[in-house]
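Every protein chain except one is present and positioned as in the full complex.
Moving on, here comes subunit A:
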């Protein structure tokens, strides 16, 4: 039982790296929105960051075991809120993703469901600790993740739905799935994916177009290939040293789509070049290594599981977002954690970090 925790054990180094990335984020958002109607989003991002940091400290004070204790309730509320989104959600850009509260607050449940799933998966596998995973265990874990995933897909929000998968994969990996089982799962997923792609019924036309555009960006340069093409031009034309802050012609000339959210890394690469991009990726590397180290030093199994869940989600988002920007992945609407503009993403990231700090602060406590 936690009795004492101290900010002496707070991971100040990790926070330093995170704040450095957040600063880069604010500067790049400022640059990318300089000549657009989104001018001033950098100030909003600072407000989100302030809120996120505050919440991070708050959540670090609540013993994560308490959170795990109530996670089955939270999971229930999550599923209900996702259903609610589908019924009363605000329609933006063709998808229902937000619930609008009085006072102009938009709430995107799918973001915080991530956190709930991380906790739920940790709790589930804690219960299975030391035991060999049966097909039934795998099935239950999969069902736990697939239900909210299906609801988010229904919105439709493929990007966010996909971020739930690494939580499951991470859980299974750490929970002791055996190689034979992995092979069968991969085979099954490949089969389902193949059939779905063939029939084309499970992907929206725009999603199919994106995948086609990924395969051949020049096939439709003004249509679905536009974004990826402009992104590649932005990144590539940045060269080794970049064009300088506020000087990216792709970013400033409005050729790069949404350069302050999903394509912020492309904007950064254009203005700061290969050297800048390596710098950012190095920061991510340091943050992730620091997180994994915290997972290693966690005092108990759920602590490690939670931290590794957070790592899985962040790594997945980096891989998909940066992969998309450099043309290694199809276009998916996944924000880049700590860099992309957006309240929900900032809040999720800092709440996750809060829990990580929480676990770290309690690593000597039992």
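Criterion: a residue touches a chain if its C-beta (ideal position, glycine included) is under 8 Å from a C-beta of that chain, and two chains touch if they have at least 3 such contacts; residues count from 1.
Just so we're on the same page, contacts and distances are computed from a predicted model.
Novice: Any idea which of "Polar amino acid transport system permease protein", "Penicillin-binding protein 2", "Cytochrome bd menaquinol oxidase subunit I" or "CoB-CoM heterodisulfide reductase subunit D" UniProt assigns to the chain that's been left out?
Specialist: Matching "Polar amino acid transport system permease protein", "Penicillin-binding protein 2", "Cytochrome bd menaquinol oxidase subunit I" or "CoB-CoM heterodisulfide reductase subunit D" to the record, the invisible chain is "Penicillin-binding protein 2".
Novice: Give the residue, chosen from A:29, A:85, A:322 or A:338, that touches the chain omitted from the document.
Specialist: Counting the whole complex, the residue in contact with the absent chain is A:322.
Novice: Can you tell me which of A:269, A:313, A:331 or A:346 touches the chain that was removed from the display?
Specialist: A:269
Novice: Decide which residue listed in A:50, A:70, A:187 or A:278 touches the omitted chain of the complex.
Specialist: A:278
Novice: To test your reading of the contact rule: which positions on subunit A touch the chain that is missing from view?
Specialist: 35, 126-127, 129-130, 173-174, 222, 230, 232-240, 249-250, 252-255, 269, 273-274, 277-278, 281, 284-285, 288-289, 292, 295-301, 304-305, 308, 311, 315, 318-319, 322-323, 326-328, 364, 366
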